[in-house]
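With one protein chain removed, the remaining protein chains of the complex are shown where they sit.
Chain naming follows the written order as A and B, and within any one chain the residues start at number 1.
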Amino acid sequence: MRLLAGLAHEECRQRLADRGILLQTGPFIVEVRSDLDGFTGLLQQFYGQFPMVEPPAIADFHVQLLSPPGIRRWWRPQVRFLLDGQSPFQPFQLSHAFPLFEWGLNWSIAMQAQQYLMLHSAAVERAGKVLLLPAWPGCGKSTLCAALVSRGWRLFSDEFGLVRADDGQLVPMPRPIPLKNKSIDVIRDFSPDMEFGPEFHGTRKGTVAHLRTPDASAAQLHIPAPPGWLVFPRYRAGASLRLKPIDKPQAFLKLVNNSFNYQLLGLQGFQTVTRLVRNCECSILSYSDLDEAVDTLTQLADA
Amino acid sequence: MALRKPELMLDFGPDEWDLLLRIARRNRLLGRLAVVMTEAGKASQLPTKVQDHFLAAQVFVTHYQRTARWEINRILAALGGIDVPLVLLKGSAYIFAGLPPSRGRLLSDVDVLVPRGVLDDVEQKLLAHGWESVKLEEYDQRYYRTWMHELPPLRHPERLIEVDLHHTISPLTSRLSPDPEKLISDSIPLADTRLRVLQPVDMVLHSAVHLFHDGEFINGLRDLVDLTDLLQHFGQQAHFWEELVSRARLQGLLRPLFYTLRYTSRYLAADIPDSAMVAAGDDAPSGPVLYLMDHLIGAVIVPEHPDYPRQSRAVAHWLLYVRSHWLRMPPGMLLQHLLRKRIMSWRQRKASARSLA
Partner (left out) sequence: MQGQLTTGWKILEENALHWEQWGEQYALYDALSGETHLLPELSARLLQHLTIQPNTSGALARLLCDDSEELCDQAFVDNVSQLLMQLQAAGLAENVQL
């Protein structure tokens, strides 16, 4: 399989405009098409180390990033995201095409990939097991995820814990990690060698910049792993570090509320979550210092 | 049609599957496709990706069917005291009666027919048990109650499914007015005798009216598949076809039956006896109207490629939508209604655009 980086820029641009490019992102094949000049470069920057699939193939998602028809093509130009030929949201301004692509793809996965239990969670792997960091407002999961990845943890996802119903394993889906506002500088300081993309200002979440997936994580995107730890992160400025175990019923309840599609999955969802909780060490991590948090979690994994 | 001959799909290459999955999903037939392959014993021979997509579709199907069943369960619990025949319609009927259209079916609301005399009691009971009326805007409330054949939908805040209570199957102002009392008195009880379904010929006619007169054709293909299923299933019963035609005549529904027989046989290879076709033809529309209908229905029923939507299809949808409203409302009201709907949806779009900015 050829990597996207192997395509010359011009050939990439032409393919995107014409029949599209099929990208392997974890378990999903995404067909990407776009008529936007600026998009090609960013796609290659962030997905260069991912494999392209040669057609014919069954794509899981058919995604297009297009200029809208009419006046918004030039005047205060916009970009539309289409999934399977339909536009599920309002257009964004043209300069935010890449964040729209990322956000739209996440939305599409959440809508459709019901063959998995989907947790709203970061997932990183070490020592053959996955650490799940479920999201809740203000938890700092993406920042913590980025920090762990910069210290050698394998990136499964900063957004989705994809759990297989049959064996309870997590499936990787490494993608660019979006960081917002202050987190961008925090991670720049924490890990100067990590590669950032451009900053996008004035998005709905403020300023957003993306971290490129480490090559090693991308190279192992086809290797699943069982869950080992469920840690609910809680960032509090000035808080001292504390890793506090929680009881299973609590963890269960939090996870049920945290998952994208628990309700939809019915009995299978119940069984997958109870099994996950049974097999994991569950705790809450209160922290303010990123170094300490990363060290603690790394020790937890290496124990 | 892939649905008719599952074995053909085993030979499909990836690009054919790619397109088929997309089209099936768009037309709400992916669950049905999954069931068809499973019933044919072929599911495990399919490419893994296809099986994944089928799995995902079945999650939705199971969820929605469970939700509908539970909603009926809760309605029965709430109506405890009232002795009322609850006649299930459409999706709920297919599911509770285990009929072919229930296979792989997604349904987003529950439709129930009750005698007009007890409609208020039933509504009051449900409201007292926590259901709320959706679409509270005053114009819509009046529209629903006075002119449509249902109350404004009810929804219980703990559950997301809509309950539509009907007292007839065509709006009061429409040119067609089948007798609801007959529908109810001829309905058939289910295993749980508090629940009933329309007798077979009425079920077919109701589905036909729903598609060809009420219909906005969003699920045109799926609805036509339902009709084909029902005709194939009931068509095996003795005297079904004669009764279908005579009932249609009695209820003034020969025109929708004509369209049904014509288009199920044309697009889905339904096996319709000549006698029925001829008899239904007694109320065939005039040449020009039929020509137009053929064209419009063809444009909306045949699935389009998701990436290359045909302009004509969008226009056809609009014309059929207008037609269905024209059939339901006196002409003067139609313009007023459509105009109002456009203004409201324009306002909604402005509001949602603002909230995203």
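By our rule, contacts are C-beta pairs under 8 Å (C-beta built on N, C-alpha and C of every residue); 3 or more make two chains touch, one makes a residue touch a chain.
Keep in mind the model is a prediction, meaning the values are calculated, not measured.
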Touch criterion as defined above, residue of B:R28, B:K49, B:H63 or B:R105 at the omitted chain: B:H63
Given A:A17, A:A165, A:V186 or A:V256, the one touching the chain that is not displayed: A:V256
Contact partner of the left-out chain, one of B:R74, B:H213 or B:R247: B:R74
Where the unshown chain meets subunit B, residue by residue: 63, 66-67, 69-70, 73-74, 77
Residues belonging to subunit A that touch the chain removed from view: 247-249, 252-253, 256, 262-263, 266-267, 270-271, 274
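Operating definition for what follows: only the chains that are shown with their structure count from here on.
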Interfacial residue positions of subunit B with respect to subunit A in the complex: 13-15, 17-18, 21-22, 25-26, 47, 49-50, 52-53, 55-57, 59-60, 62-63, 66, 306-307, 309, 352-353, 356
Parts of subunit A lying in touch with subunit B, wherever the complex brings them together: 29, 55-60, 62, 64, 84-86, 89-90, 112-115, 204, 261, 263-266, 268
